[in-house]
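Below is one structure. I have some questions about it.
Of the protein chains in this complex, all but one are displayed in their positions.
Then we have chain A:
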Amino acid sequence: MPATDLKRADAASPGGGDDISSGLDALESPSAPAARRAAKKAVAPLAAIVFVLVVWQLAYALDVLSTLPSPASVAGELGDLWRDGTLLPALGHSLERCVFGFAASVLVGAPLGLLVYRYALVRTVIAPVLSAFQSLPAAALVPLAVIALGESESAVYAVVLLGAVPSISMGLASALDQIPPLLRRAGVTMGATGLRAVRKVLLPAALPGLVSALRQGWTFGWRALMTAELITATPLPGVGQVLNAGKESASFTLIVAAVIVILAIGVLVEALIFGPIERRVLRDRGLTGPK
């Protein structure tokens, strides 16, 4: 069999050059950097939290704002919300809407971004509309959605989608635009065409930009959701409704507690999901991301 002949021939290389090439390889490969930033990583957010708490407590002690509740009273309020069974269901409802809303936004936004990238006609017609929606505040969308769909879950979802989809599709389209032509050409040379080119070359090449687009889509969707929950009326429980209850009862403590919950979710999603994904994606490509 020629195949076995080839195997044997491949295994044996003429002497001399091997040593030089492996010597060069060893000299020119950087040694792997030691992973010792783990402790640092945990310290930074903790320091930020302590900093905020100290400033807050100081402002309370100096009575900078007469209505400002103390950190302790807000913590107590959060404890009450937890015990009386308001916090967890509200969180559950909001997160459920955000997760499903975000998933739907990805399913709509990613293909739309591909179409904008691929077809000049789609770009001409749809891209300006998407850009326009990107600059539209969610607060302006809520009345529209409520009138069109009633005070319902669908109205909330519509607001989340309109908040997230434009960011995802425009972000993906611009990430695809930035793929080096040489990589596309290499893909074509290797026979990656059509959907295979999308799956094997274009999407992986655009992944860093795609992750940024998804993060921005999530942020916009989350903000839009809070706005929607705040503005639409009672049948839709959620964190936004807790905020609204604070406003109705003029309880600064409750409002600050709700804001902290909303903030915490944003921070946690970034720290546990988008941050690690982005670091991984950038590290694999030898690009230095945020440390």
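In this section, a contact is a pair of C-beta atoms (placed from the backbone, for glycine too) under 8 Å apart; a residue touches a chain by one contact, two chains touch by 3 or more; residues count from 1.
Quick note on the criterion: contacts and distances are computed from a predicted model.
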Name check vs UniProt for the chain missing from the figure, options "sulfate adenylyltransferase", "Multisubunit sodium/proton antiporter MrpF subunit", "Aliphatic sulfonates import ATP-binding protein SsuB" or "Fe-S cluster assembly protein SufB", returns "Aliphatic sulfonates import ATP-binding protein SsuB"
Candidate in contact with the missing chain, chosen from A:V99, A:A132 or A:L183
A:L183
Positions on chain A contacted by the hidden chain, ascending
6-7, 9-11, 13-14, 17-18, 20-22, 24-25, 28-30, 32, 182-183, 185-186, 188-192, 196, 200-201, 204-205, 207, 281, 284-286
